[in-house]
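Written below as structure tokens is the structure these notes are about.
With one protein chain withheld, the remaining protein chains of the complex are depicted in position.
Let's turn to subunit A:
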Amino acid sequence: MSGKPRLTYCNGRGRMEPVRWLLAAAGVEFEEIFLETREQYEKLIKDGALMFQQVPLVEIDGMKMVQTRAILSYIAGKYNLYGKDLKERALIDMYVEGLTDMMQMILMFPFSPPEAKEKNLDSIKEKATNRYFPVFEKVLKQHGQEFLVGNKFSWADVQLIEAILAVEEKIPAVLSGFPQLQAFKKRMSNMPTIKKFLQPGSPRKPPPDECYVETVLKIFKK
């Protein structure tokens, strides 16, 4: 065994992408197995590899971890991206949970029916601009530090840069009212591990397309 974490998921972003981001930001190399057929998925279930019969699955440190949040918390804890004490962890958790709520809208977007897409896009824009981004703009403005929590790079920063880029793909000018976030985006994108992840050829996955949606439905739809 190589010792590297091994990720099992479809060949696309979905719920695994935050895990790829966090591992990459922490400078941790990982392997990936891509689900392409329903048979592969059923075999995993039959083999007892999936605790709740669901992916993401991450094999790490001898554990077959499932449940995205559990996986991310473990990685953050292991690689010192979870703050220095309970209070910092609380802040990181709050920020990450908020961003996860926002990203959930983007996650589900490709699977919404065509007639609902415009409304959903407006919803993403409204929530990003009025509910979520103002919070992080304010946090950065108030303490004037480079990172969201404890003046140190953490999981919250990784989640935020991922979220910013994901929303920008749908709404290119979304950061126009947020100078702190613009500067944050630039800073984070230039951190060596993140810069590497943002380059072509990295494990970062492209935005979901019709082919991806089709594959997902084929594998998981009952």
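Just so it is clear, a residue touches a chain if its C-beta (ideal position, glycine included) is under 8 Å from a C-beta of that chain, and two chains touch if they have at least 3 such contacts; residues count from 1.
Assume contacts and distances are computed from a predicted model.
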Which of the following is the UniProt-recorded protein name of the chain this complex doesn't show: "1-aminocyclopropane-1-carboxylate synthase", "Glutathione S-transferase", "Sesquipedalian" or "Ubiquitin-like 1-activating enzyme E1A"? "Glutathione S-transferase"
Of A:19, A:44 or A:66, the residue touching the omitted chain is A:66
Per the touch definition above, residue among A:74, A:155, A:197 or A:212 touching the missing chain: A:74
For the chain left off this view, which of A:14, A:98 or A:208 is in contact with it? A:98
Which residue among A:4, A:84, A:117 or A:131 touches the omitted chain? A:131
Where subunit A meets the chain that is not shown, the residues are 51-53, 61, 63, 65-67, 69-70, 73-74, 77-78, 86-87, 89-90, 93-94, 96-98, 101, 131-132, 135
